[in-house]
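Working notes, structure below.
Rather than the whole complex, this shows some of its chains in their spots.
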Amino acid sequence: MPTDLLVGLQISLAGLAVTFLVLGLLTLIIRLLRWIFPAASARPAPKEAQPEAMTEQQREETAAALAVAVSLLENQPKRPDGDPALGKLLEP
Amino acid sequence: MQAIDLIRALLQAPALLSWQNAVMIAAGLILIYLAVAKDYEPVLLLPIGFGAILANLPLTGITEGEGLLAVLREAGVANELFPLLIFVGIGALTDFGPLLENPRMALLGAAGQFGIYVTLLLALLLGFPLRQAASIGIIGAIDGPTAIYVANKLAPEMLGAIAVAAYSYMSLVPIIQPPIMRLLTTEKERRVPMPYTRRPISKTARILFPIVTTLVVSLVSPQASPLIATLMLGNLLRESGVVDRLRMAAQNEIANVTTLLLGLAIGGTMNGELFIRVETLYILGIGLLAFVMDTVGGLLFGKLMYLLSRRQFNPLIGAAGISAFPMSARIVQRVGQEADYRNFLLMHAMGANTAGQLGSVVAGGVLLALVTQILGG
């Protein structure tokens, strides 16, 4: 029984020590991260997660929309009205 | 055989209901009552309670062979899949911003694990073997998935009681913490004002934090790796900002479905014949002590920081170093405002609270490693 308890005490000491060690490391890591990658000078407006491709995509869709518009103007007799399904097809 | 004999043969189940079954059905009903009427962690205690009822109804076969609860136990508890998936969801929901703004709060997340070791020692004193004592100690992590993960590896026969204790005591935060906080701190300490100035954190730092944390914790404590990795994966899904589909899947579909099935499966381990023994009462009792000692440890460390900081640090914040997120941060805010209505400790306490989540995982992994090493060597 005393042996068990001794083992327990050692586990407790070791466990607490390593736990403090790891959390202490995390403190350092956070400081390091903040130091290497500081926030932009003024507080930036919270940048919503918009991947670059989205704007890429938007650019293309605008181009496509323009192309459709031109094409519609040129082919007006053949295609009398805008196609409501087109928007759907342009979706990614 | 006549139809009446058939019917008689059919109605055997009530006669096979042991008193242990009856007690456990009552326990299941109490858990459901606590979940519904008292709102004690209902998303887990309600399925656990229902599972406990099912596990104690005779002749249903629901916990054996290909019975539903056996299938769920095999699919997600035995291999630890469910608690880890839940951690992905928790990580996706957790904003570590307050900790990134106040990195010194991290140490409080270590102090808040104090109860684990007190409990472990007490359980050894009471005669539990080491692997069981450590499993009881892990209740002091006050963190459901961590407790389930560790207990399932070290003492699966205690899984039900430990899970119930971990989740129940998480719910008791608003009841248990305030008196301890008032007892261990002076009015003067509680009134220490801590101005909060929001410090902007760059997106890069936010994204790197979960990755680097995974690397460091895994290298120092490999047995904690699955836990920390899933928690941090969820957080990376959140902070990266480019995989919202996955983030939503993690925090909704994965977390909800897994929580329901995990609760049922854990309830399904609570068969009366196995569950009703004096050890279970010990587990529940010592578990409560673990929780108290966590709070004590956090507060004492808070008082140390109060002294080291020349009375610029409000020691109440130490009580948030446990992992019951965000309940204990709220309690700190409330008790702090009782002392001085102008006190605004919430954001500091949130930092300590998220650190407590990390500390619980680390402590769980370290405990697992230490016990495995001692028992193996």
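A and B label the chains in the order they appear, each numbered from 1.
Throughout what follows, a contact is a pair of C-beta atoms (placed from the backbone, for glycine too) under 8 Å apart; a residue touches a chain by one contact, two chains touch by 3 or more.
Predicted model, so just to flag it, every value in this text is computed and none were measured.
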item: Formula of the whole complex, where the shown chains each stand for all their copies; value: A x3, B x3
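Note that only the chains that are shown with their structure count from here on.
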item: Cα-centroid distance, chain A relative to chain B, in whole angstrom; value: 28
item: Interface residues, chain B side, partner chain A - complex; value: 99-100, 103-104, 106-107, 109-111, 113-114, 116-118, 120-121, 124-125, 127, 130, 133-134, 199-205, 208-209, 212-213, 216-217, 220-221, 240-242, 244, 355, 358-359, 362-363, 366-367, 370-371, 374
item: Residue ranges of chain A touching chain B (in the complex, touch as defined); value: 1, 4-5, 7-9, 11-12, 14-16, 18-31, 33-34, 36-40, 43-44, 47-49, 51
